[in-house]
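With one protein chain withheld, the remaining protein chains of the complex are depicted in position.
First chain written, first letter: the chains are A and B, and each begins at residue 1.
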Amino acid sequence: MDEESSGTVKKFAFINRKAPYGTIYALESLEVVLISAAFDQDVSLVFMDDGVYQLKKGQGTKAVGMKNFSPTYRALEGYDIEKLYVEKESLESRGLTEEDLIVDVEVLTAEEMATLMDEQDVVMSF
Amino acid sequence: MLHIVNKSPSERNALDSCLRMAKKGSTILLIEDAVYAVTKGSTAESKMKAAMAKDIHVYALWPDLEARGMQDTVIDGIKQVDYPGFVDLVADNKNVQSWL
């Protein structure tokens, strides 16, 4: 990090709207999130639409021969990334509840989520 | 806030999710396949009209409308911009989100 960026704290939101494994977006998004921890920014992770499937408990990828990256969401706390938000409507319309998720999240209504997004400086979507 | 949508409303749910989150006074720019949403008779026509009635500003990128032959079927009240206009929209809004 050079001098220009040190000291600046922006609100970053990473918007996850895609399911895992079918495409690489979820995995590579998580890689950006982990790197962002080193920059001491105000980071929020948003899971909505099919993105909520990224947090589903019980993922087992042995048979598909891919890496199961879902445990990484549990490691985020160790990187001081603790703001994980899930949209209520997205969960409910997929037959899921908070108990189905591998990490503790804050569930927000669409309206609360809209306010959260509106407050961000940088929004990255994958 | 500027919301950018690039998906056809009849193929993906990006536009619906954007409309769920777009606050009053915000701006939506439709580019690439999303421009089909603002053409007469499309599945999204009534949604776009409802959004405009809610004081959401709706723009479409005309180079994408023209590329798809849809330039003559745009719903009344939709503002059209070219790439410099796209740049202005990003500059004029304090933040921007792409609904990929």
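To be clear about the criterion, contacts are C-beta pairs under 8 Å (C-beta built on N, C-alpha and C of every residue); 3 or more make two chains touch, one makes a residue touch a chain.
Keep this in mind: contacts and distances are computed from a predicted model.
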Missing subunit (named according to UniProt) among the choices "4Fe-4S dicluster domain-containing protein", "Sulfur relay protein TusD/DsrE", "NADH oxidase" or "Spermidine/putrescine transport system permease protein": "Sulfur relay protein TusD/DsrE"
Identified contact with the non-displayed chain, of A:N16, A:S36, A:Q54 or A:S90: A:S36
Candidate in contact with the missing chain, chosen from A:F12, A:Y53 or A:Y85: A:F12
For chain A, residues in touch with the removed chain: 1-2, 4-5, 8, 10, 12, 24-25, 28, 31-32, 35-36, 38-39, 41, 121-126
Residue ranges of chain B at the interface with the undisplayed chain: 4, 6, 31-32, 63, 82-84, 86-88, 90-91, 95-96, 98, 100
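Note that in this section only the chains that are shown with their structure count from here on.
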Distance from the mean Cα position of chain B to that of chain A, given in whole angstrom: 26
Residue numbers on chain A that touch chain B, as the complex places them: 15, 17, 25, 48-49, 89, 110, 113-115, 117-118, 120-123, 125-126
Of chain B, residues touching chain A in the complex: 1, 13-14, 17, 20-23, 26, 95-100
